[in-house]
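Here the complex is missing a single protein chain, while all its other protein chains stay put.
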Amino acid sequence: MNLLLLVISAVLVNNFVLARFLGICPFLGVSKKLSTAMGMTGAVIFVMTLAGIASWLIYHVVLAPLDLVYLQTITFILIIASMVQLVELALQKISPPLYRSLGIFLPLITTNCAVLGCAVMSVQNDYSLLETTVFALGAGVGFGLALVLFAGIREVLELAETPKAFRGTAIALVTAGVLSMAFMGFAGLVK
Amino acid sequence: MKFKGGIHPDYHKLTADHATVVMPLLKRYVIPVSQHIGTPGEIIVERGQEVGRGQPLTSPAGFVSVSVHAPTSGKVKKIADFPHPLGKAQPAVEITSDGEDAWFEDIAGHGDWRDLTPARLKNIIRDAGLVGLGGASFPTHVKLSPPKEKPVDLLILNGAECEPYLTSDHRVMLEHPAEVMEGIGLLMRALGVRKALVGIENNKVDAGEALKRARPVDLDIKVHLLETKYPQGSEKHLIYALTKRQVPAGGLPMDSGVVVQNVGTALSCHDAVKLGRPLTERVVTVTGSAVREPANVMVRVGTPVAEVIDFCGGLTGDVGKVIFGGPMMGIVQSNLAAPVLKGTSGILCLVESEISQFQGAPCIRCGNCVDACPMFLVPSIMGLLVERNRFADLGEYHITDCIECGSCAYVCLSRRPLVQFFKRGKLEWHEHVKQLEGSVS
Amino acid sequence: MTSPGPGDFKFIISVSPHVHSGQDVRSVMRDVILALVPGVLAGIWFFGFDAFRVLVLAVLGCVAFEIGMNRLLGRASTIRDLSAALTGVLLAMNLPSGSPWWLIIVGSGVAIILGKAIYGGLGYNPFNPALVARVFLLISFPVQMTHWVVPAGITTGLDGITGATPLGAAKEAAGLGKSLSETILPDTLQLLLGNVGGSFGEVSALALLLGGAFLLYRGIIRWQIPVGFIGSVVVITGIAHLLQPDRYLGPVVHVLAGGLILGAFFMATDMVTSPVTRTGMLVFGIGCGVLTSVIRLWGGYPEGVSFAILLMNALTPLIDRYTRPRVFGQVSRKLFEEAPSS
Partner (left out) sequence: MLTPTAVLAGIGLVSGLGLAVAAKVFAVEIDPRQEEINDQLPGANCGGCGYAGCADFSAALVEGKADPGDCPVCDDATLRLLGEIMGVEVGESVRHVALIMCQGGLSVAHREGRYNGHASCASADLIAGGGKLCSYGCLGLADCQAVCAFGAIEMIEDCIARVIPSRCTACGKCVAACPKHLIRLVPANTQIHVLCSNTEKGAAARKACNVSCLGCKKCEKTFEDDPRIIIHDHLAKVDYLKPPTDQAVVEVCPTGALTVRLLDREDRARQPS
């Protein structure tokens, strides 16, 4: 039962973007077009889940026994970097248009604090392997939900007569603020 | 007997009970060469040549083309660019009448249409320069010859006349029911169909009765009264209301086995076959509160608008717009020297208080236009996309299916010039598709 | 008089159509304000002069901020279209009657600036301005925003004792694990008339239903959103009530209490922030209902209507995109082959 609560918490209540404010730069960078947003969501969910599992394994099989816990962050980044490189190579082959539209933001996932945050959090909260996978999947879906929702709004905002000073990222940040205010409605949903 | 969408404008049928009045012969007529959809004909007369009434002035260039004829007997004064109601000045033949109004000697009746073969009928119709009088002015003989792979089993006569103010079709049906019915018969024979339906809005019950009484015994023609709603007269929606068949998006009526003709066209076809007379005059409703004596006038094609308005008492001081056609789809005129064409169903002179001006305020997404659109498009977002030059996304919103009926702009709270956005959007979309095909191929 | 020659006659040159139904933004906003009058009067009846103070301050605040922003952005004045006034009235109805004056001014500022002007004015704002302000205030000033005053009626003067709203009481009971039967709850009639705690505009369900019916009759709002909204709340709270009657309030109370009627008929149906297609409106309504129920039944806040509508406003662009009607004569969804993709 608490797996369901874990997912609801990761997707809605403590949404990685709108509640924990992690992964903001791809959130702003890729949300201009809905199609790229969906592509990015797929990539992030894939990387997050794999990175979550890999970092749990590395932590519990290698670091903990040899009490090298302080190496946790550097190893997680190393794993995430290689995961991202893998995705980049695959994507360039499978769908070049999506690769081109994601452009600079695909390699950016390496330093994306949401992915690293998810790995570190699942270790800190001492989740089991199953819980880590579910939590990472939920975090990825939450990130995707916020990103797709936000891309929908931004595409409509493109048609608006926004005052010159607020065009582009400024109005996006304001809208993201109001969106996170709305997400606070879910506070307390998970006891 | 209904279609979804559409609006209920107030109808102002001021001239519904005015009998048709014939305009006297004038001294000068200007007959534009291009008066129909399709390639304009080549001019076959020269300056100074004497012509009889009904003598062809141009010969058709290709299949989708018909000729134009002299409205009266007289001399060809000049062949040059004259003001045209649909935009820039275009080539036209100016004729000064000799006062006799004598018919061209070759004009002769072809007897009863029942003994003529369909091919012969179509030739007579083409030579008489017949086009749809509903406003689209598509050459009639082309509509009557659908390709083999598109079988047609039904002819529909459009007597809806859903545009406010206009009453020309109403008068034609009331004053010449027998000729209209005969005309329908000959169109059925030319098209090779055994069934015909006449669609009339139920604000013209007297016309419906007149037609029913005049139905020839040997013809299966049913007259149906439809709900008075704009745009009932749009071909796709008239077909749907009468037969529940849906013309496929981007397709033509013949794709659903139907051909639609205007009741005025049926009358003109009858005159062409029985009396051998080409299409040189038609009933035009001259109405609106900016013209002193609104009337239904039998006008010769090529009569300058100023003359027709003069005949109806001239314009009042505070005229705001002079429009060819109805208030919903009519084309605004800036120069009253432009002549009446075959497709002109009305001359509408509106005072400023009757006109609604566009403001182009931002769209507040109220959804009125989505409810009103008879093609079930989303005019609010399409308009916004055009306004922001986002033409590449218009295909997804099916802009090419817009019939520019104006229902959306009629109910738009922000008075946005939606039909202008869609006219522009269609041009830009076709440009975009051409570029894509260019770059892909 | 001889007809004018070419050129010296100044006709208006425009595209068709040349006539119009006569309805415009101003007439629609005026009708909505008219429909709110019964609700406002009921609020003033129950909460006394204080409620009227909130109303006036909110409307003046919104109009003043709108004038200021128009001037600041060098835009033509948009006061005539009454949208600022309407936002003011709706904002006032979402605030407790005892709200301090500065809270109202901050609310109006947020509603007009953050809610509308920053996006370029009416028509471009993705979120309902009044609700942006209400949620902003609820999160920033929780104490003042939940300072409910027991309705003492205009005649008996005002005494500032606080009384919980029905939903608030139910939430506290659930929190402490007490069963519903022990907590004191107003009976349905009081709920209907509005003799209960709550924001000054949302209490009298009867008055608001009257206004809502007027809007539906005038065709200003479509039935899809209110029916979808209230319908889904009734269904979900109904099931929850059946499963655990002592923990969850019945559907009737859920409908009449809190801001549901005000939200469903006046806030969710705000044209600019709700979908344009009928199916889209139904999806929007049901979405609002589901989210409201989820927050009310299991969430932290007693009242979920504002959050639900804001979240569905965020979803509206996606709803618009995926609930486009099938074009007349379009056989398959994909009849119109896409232009060759670049």
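Going by the order they are written in, the chains are A, B and C; count residues from 1 in each one.
The rule we apply is simple: contacts are C-beta pairs under 8 Å (C-beta built on N, C-alpha and C of every residue); 3 or more make two chains touch, one makes a residue touch a chain.
What you see is a predicted model; the values in this text were computed from it and never measured.
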item: Shown chains that the omitted chain touches within the full complex; value: A, B, C
item: Selected residue (touches chain absent from view) among B:T228, B:T243 or B:S334; value: B:S334
item: Residue among A:L6, A:I79, A:V134 or A:L159 that touches the chain left out of view; value: A:I79
item: Contact residue for the chain not shown (choose from A:V62, A:L129 or A:A170); value: A:V62
item: For chain C, the residues touching the chain missing from this view; value: 6-7, 9-15
item: Positions on chain B where the hidden chain makes contact; value: 87-89, 331-335, 357-358, 360, 387, 417, 420-421, 423-424, 427-428
item: Absent-chain interface as seen on chain A, which is shown; value: 58, 62-63, 66, 68, 71, 74-75, 78-79, 81-82, 85-86, 89-90, 92-93, 96, 100-101, 103-104
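Basically, only the chains that are shown with their structure count from here on.
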item: Most central chain, Cα average position; value: C
item: Chain A and chain B: spacing of chain centres that average the CA atoms, whole Å; value: 60
item: Centre-to-centre distance between chain C and chain A (centres being mean Cα positions), rounded to whole Å; value: 33
item: Whole-Å gap between the CA centroids of chain B and chain C; value: 47
item: Contacts with two or more other chains, residues of chain B listed in rising order; value: 362
item: Contacts with two or more other chains, residues of chain A listed in rising order; value: 159, 161
item: Residues of chain C that touch chain A when the two form their complex; value: 73, 114, 117-121, 123-124, 126-127, 132, 135-136, 139, 291, 294-295, 298-301, 304, 306-308, 310-311, 313-315, 317-318, 321
item: Residue ranges of chain B in contact with chain A within the complex; value: 362, 384-385, 387-388, 390
item: Residues of chain C that touch chain B when the two form their complex; value: 1-7, 9, 11-25, 28, 81, 120-124, 222, 271-278, 281, 320, 324-331, 335-336, 338-342
